[in-house]
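Every protein chain but one is kept in place in this view of the complex.
To keep things simple, chains are lettered A and B as they appear, and every chain counts its residues starting from 1.
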Amino acid sequence: MTLIYALAAGALFGIGAYLVMRRDLLRVVLGVVVISQAATLTLMASALGFGAAPIYPLPSGAISDPLSQAMALTSVVIGLATTALLLVLVLRVVDVFRSQGLDEVAEDEVAQEATLDAEHALGHEDEEAAAR
Amino acid sequence: MSHPTPLAWLAVVIAALAFGACLLLAMSGGGRVDIPWIPSLGIRFELEFDGLAAMYALLATGIGVAVFTYGAGYLPIHLHHAHRPRDDDRRFWPWMLLFMAAMVVLACAQDLIVLFVAFDLTAVASYFLIGFDRERRDARGAAMMALLVTVTTAVLMLIGAVLLSVEHGTSSIPTLIDVAEAGPVTTLATLLIAVAALAKSAQVPLHFWLPRAMEAPTPVSAYLHSAAMVAAGVLVIGRIHPLLALEPMVLDGLLVIGVCSIVIGGLLSLAQDELKQVLAYSTVSQYGYVVVLYGLGGPVAAGAAAFYVIAHAIAKSALFMTAGTVILATDETRLSRLGGLVRPMPLLAAASGAAAMALAALPLTIGFFKDELFFAAATERGPLTGIVAVLAAALTLAYIGRFWLRLFAGPLGIEPHAVPRLLVVPILVLGVLGIAGGIVVEPFARLAEAAASVTYGAPVAIHPAYHLDTRPENLMALAAWLVGAIILVAAPIRQPIVTRVAVLGGRLGPRRWYGALLQGLSRLSDAIHGEEVRDLRRSVAAVLVPTGVLIGIGFLATPSAWDYRIGDIGREDLPVVVLLGLGVGAALTVTRDPGRLRPVLALSVLGFALAAVYAVMAAPDVALVAVLVEAVYTLVFVAVFAVLPLSQRAAASAAHTARRRRDLAAGVIAGIGAFITIWAALSREPSQRGDALELIRLTPQAHGSDVVTVILADFRGLDTMVEITVLAVAVVGATSLLRRGRSW
Partner (left out) sequence: MSSIIGVVAPRLLGPALILAAAIIVKGYADVGDGFSAGVIVATALALRYVSLGWELAERSLPVLRRAPQVATAGLLIALATGFAGPLVGDPPFTHYPRAGESVIHIGTLELITAVVFDLGLFLFVTAAFVVLIHHLARLAQGGPR
């Protein structure tokens, strides 16, 4: 089973990585979700023992490792939190740039930065003063 | 306008109390504090008020009282000139007090790590003090430069400290001195610490921050650059001197750097026109003396070094304050415009004259003895160091004489306006102290002896006294005065030479290298930053690629990582395999589907499939939460994506396809990398198995039956706390993005 779990988690990670690199912000969010699913699966698969659920009264025989389950739960929640933040970030970006294509957003950003630079020379004033 | 604020008086009172406490401690024979600090690393918070500590603590607090009193009068005028509110001194006095406290701790520190922390604390306080005029760009730059030079080198000190404690198993300095033997690691470590100390003491070639730091208000210069910040460097050398002395080459290096600092500092001091610059370069030169003495080694030199620090601190702080008073009284900072101030300001002239005489080592001042001891130590080593010593003393006489004569003698340059008495009295006190030390030298000599005994590691006796005979010290002093007087009067010959040295130094000097280095680093960081943030894909790559490289290195470094296991697959595992296949298949469709709703639904298929896997894996808690979270995901994604506007701009399709291929390749590589890593990790035998069993065993005692729940809410409650903190941060972040910080 080790191989199967590793294959599934690796495939999910690869799919997630591909999605994160897409130009559509929607897909970036989905990619992050898939990657966190891969992480949870890995945590679950890293249990030191598989068997019955670790709930009293315990049956005789092997018991599943409760620690990896607790960690998987934590990872699910944290994945949820990061996804929520990311989703809101995307909504804001769409709201500001009226676009959900990363390239367009990047283009707009470059243009905006250029105008900012032209308006008042941004830079590292103190660092430059320190270098003189 | 010039009334000191209550805060200033409070600072003076605290300094006075600290001085009194140090005096009491010194007379009662010291004391020690030794408490465990980081027991797992064997680091103790170890302070001892020994001879060396007594000397530097008394200097830091004693000169502190004088300078703080001066600052109480100076700062209101300074703030008034800068059109700043009077209570802006609350950005000043806390840092001054912190600085003083850090100096005292540094003086008493007996553990390398404590030493490092106090050392860095002084640097942090100095940053805010030098940059006190924060509306001025030059002041901010000067503060940054002082911080960069002293703190980056302080990191070397930390490295040295870690090397020493790893090599010898302790970071306690007295123990280290007992157990350490000469060896390459010890030598390297002590060298690193010495570099940090030398940079702090503004020694060539890292001296350039000190003249720049003259942007600070004068009380800061008077305090930091006479008795405190620069003294911290030689204090560290004095503290670890037995370790440095293990390798004679290190001491020789100190000697060379000290001589360079004396000569370069002295020549550049003669070339300066700005009052405080003259004194700044003179400080470089004067601490060069101390470093030379430590480089000479031996009991005589150790005693001379300690005594030198005392005499210099008293005289130099008085001269810095003189410069500040003159600048405030005349609004002029250049020597060439000033002169003849002896008539309008006789008291100041007398007080600073005493201080200048002390620095120039004229008889009847404490300074005479510092040179007497210096000459004695130098001739002990050989004729060459003797000659260098005479030249150094001559240079000192020349630049200090030039400073005082230009200010007070000759025709009146600018008519000064009246200054508050607080700006003269502290100078007078220090001037009197300088003279008193020239008549009754005993207390100062005892203080220096006690300090030198710590540095040398054995009792040291010094006997400064006037001897009316032709012993070498006296002859050398006479020669130094003669040469110094010649340099002083030969201004037409001297000035072109030193000006040329200054120009050459400006063109090729270390400050230029430092500037180029800093600008290069700044540009490099800008370039990396620009590359990384320009595009989300690059940001992702910036995390994933180094992670991949590090993991690859991890694989190469662990041979056992290549031990893969397939694991048994039984009939009962069939549902898991099918469900995992279903989930991955659903995830794959997400990559191909251009739409909106279907990818979200496919994702929820993946989520529910995984939840089912967890259920089959006998993890009902995880399965429950996974189902719930998946429901939330689906609900929220459908709701949000339904309202997202579609992209307006069409992408160029050829570039699009090429990019898609690249992404595909990257995704496949990432997937394979993750697969290999996870497989390797899952294949490893655990090093211990007891934890889970222990948790299961303890669960009934925690009044629970479900082990996983008990782990989350009880055994590892801190994890859960951190987890909901992450959730809270995410909610706060999301809220501030959506509603600009309003929570509802």
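Note that in this section contacts are C-beta pairs under 8 Å (C-beta built on N, C-alpha and C of every residue); 3 or more make two chains touch, one makes a residue touch a chain.
The structure presented is a predicted model; accordingly, all values stated were derived computationally and were not measured.
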item: Shown chains that the omitted chain touches within the full complex; value: A, B
item: Residue of B:Val616, B:Val636 or B:Ile672 in touch with the missing chain, whole complex considered; value: B:Val636
item: Residue among B:Val625, B:Ala666 or B:Leu682 touching the omitted chain; value: B:Val625
item: Contact footprint on chain A, counting only the chain that is left out; value: 55-56, 73, 77, 84, 87-88, 91, 95
item: Touch list for chain B against the chain that is not drawn; value: 620-621, 624-625, 628-629, 631-632, 635-636, 639-640, 642-643, 701-706, 709-710, 712-714, 717-718, 720-721, 724, 727-728, 731, 734-735, 738-739, 743-744
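The rule we apply is simple: only the chains that are shown with their structure count from here on.
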item: Inter-chain centre distance, chain A versus chain B - centres from mean C-alpha coordinates, in Å; value: 36
item: For the chain B and chain A complex, residues of the former touching the latter; value: 137-138, 140-142, 144-145, 148, 514-516, 518-519, 522, 534-537, 540, 544, 564-569, 573, 576-577, 580-581, 583-584, 587-588, 590-591, 596, 599-600, 603, 606-607, 610, 613-614, 617-622, 625-626, 629, 632-633, 636-637, 640-641, 644-649, 651, 659, 663-664, 666-668, 670-672, 674-676, 678-679, 681-683, 686, 689, 691-692, 695-696, 699-700, 704-708, 711-712, 716, 719-720, 723-724, 726-727, 729-731, 733-734, 737-738
item: Chain B partner contacts - residues on chain A that touch it in the complex; value: 1-24, 26-28, 30, 33-34, 37-38, 40-42, 44-58, 63-67, 69-74, 76-85, 87-89, 91-92, 94, 98-104, 106, 109-110, 124-132
